[in-house]
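One protein chain omitted, others in place.
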Amino acid sequence: MGIRTKLSGNEAVSVAFKQINPDVVAAYPITPSTEVPQFFSTYAANGEVETEFVPVESEHSAMSACIGAQAAGGRSMTATSAQGLALMWEMLYIASAYRLPINMAVINRALSGPINIHCDHSDSMGARDSGWLQIYSEDCQEAYDNFIQAVRISEHPDVMLPAMTCFDGFITSHKVENLELMEDAEVQKFVGKYKPPYHLMDKEKPMSMGPLSLPFHYFESKRQQAEAMRGSIKAILEVAAEFEKVTGRKYGLFEEYQMADAEVAIVILNSTAGTAKDVVDELRAKGVKAGLLKIRVFRPFPVEQIVAALAKCKAVAVLDRADSVNAAGGPVFTDVTSAMFGRVDGVKVINYIYGLGGRDVKTDDIKVVYNELLEVVKTGKVKEVYNYLGVREV
Amino acid sequence: MNAGKGVKLVSWKEITHGSHVFEAGNAKNFKTGDWRSNKPVFIKENCKQCLLCFPVCPDSAIMLDENTQVTGFDYDFCKGCMCCQEACNFKAIEREDV
Partner (left out) sequence: MANVVEIRWHARGGQGAKTASELLADAVFETGKFVQGFPEYGPERMGAPIAAYNRISDTKIRVHSNIYEPDFAVVLDESLLECVDCTAGLKETGAIVVNTSKTPDEVRAELGGYKGKVCTLDAREISESCIGRYFPNTPMLAAIVKVSGVMPDDVFIKDMESSLKRKFESKPQVIEGNMNAFKRAISEVKGL
């Protein structure tokens, strides 16, 4: 039986941490993710978990401690934001290359500078090619559900990769809203006991990690890692199906909202997807065939599935809450368009960079995007591919 | 780069996760003897069996018999550093070009 309650995103995820009861949590505080280890340290101090809580001196050390704990056969977790994630950078690649299924909550915040503590996706988008799975969440419920599922996905024998569960800083992390929690025992049963296939403390099967891998071995290791990422799509869907059986809540690689007959659609992730759904309803009431595709799983990138979902649209706008500053487009846009290239022709695709550094996104902003898409359909012409939404032009 | 004679290079499907190493003492499978450009030669009649050479060898390439008597070099692993010749006071180790 689920527990109906109201919590902020950070509270909900710290409850997930508690219910999972991992072996090690190593973390360093940074706004807006601070509350996750803060609440968790209370659970640890009160003896509500058996976890070894390690208050480290930096995020680099937090990730290093998680890597050490996971390599020793434990289940380890952490949480961070923005500069904290950036400071972990080199260790992110070590974690994924060593195939250590560490779980991390990334509470999305703009990377400075200029110095800013508010929401955008430049932190996790920058780490999109670090070999970690990335799962994005619209609200507190999804942040909680995704974190619990990510543990199972990352530890799946065919995957064995670390995972980031991402949700919007402040907007989701600090907003109290309704959600349904699982019972402690249900979560314990769902995640099960972590049984690593090998670890450094196994005296029956001694091993060593972290050898120098020279040019005649390194490439094969990376190729194998890439295959695990590709194959994780199957595990993600398997875990989602099992999660639905327990909770009744359905998850896929992405959510299709009014996409069946959509002529114009927005591709988006995290909290603004919710705001945009209200706009879709408003447009539908006026007879506009508007739809929305909310990406849940960004790494691995579900190429075939996303292309199939967008193939029948006439015009699509991909919204990025991070700018690649590359003169080409945002990270979600470049992935969506390269997926479509050669697989589906004739769909006009444009890009909007929005909400940087916590710029609020209103339903009116989303209407601007749909209006532009309708204009593209009407005229058959794209004025500008790479656009900015909600920035002062004059 | 040369992986070395006799080293089997596996495909990405067979390689261990993260190039992890699961076999203890597997250095013996990697023959470093072909790195040698100097070759120590054992002159048995000069050797007093003082064993000063044995501990200085960085590659454990000085072979002993069951009575801990030096019998020669293991050329599969000797890199020809000639530390043993420096340690020998009895001209029992000579250098040869490879």
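Brief remarks on what is shown
Letters are used for the chains, namely A and B, taken in the order the chains are written, and counting of residues starts over at 1 for each.
Here is the rule we go by: a residue touches a chain if its C-beta (ideal position, glycine included) is under 8 Å from a C-beta of that chain, and two chains touch if they have at least 3 such contacts.
Predicted model only: the values in this text are computed from it and were never measured.
Put simply, the missing chain touches A once the whole complex is considered.
Checked against the full complex, the one of A:60, A:175, A:199 or A:222 touching the unshown chain is A:175.
Remark: the omitted chain is touched by one listed residue; of A:13, A:235, A:336 or A:361 this is A:361. Along chain A, the points of touch with the absent chain fall at residues 5-6, 32, 117-118, 138-139, 168, 170-172, 174-178, 271-272, 274-275, 277-278, 358, 360-363.
Operating definition for what follows: only the chains that are shown with their structure count from here on.
Chain A and chain B have centres, each the mean of its CA atoms, that are 52 Å apart.
On the chain B side of its complex with chain A, the touching residues are 1, 3, 9-13, 15, 17-22, 24.
For chain A in complex with chain B, the touching residues are 97-99, 160, 198, 205-211, 213-221, 223-225, 227.
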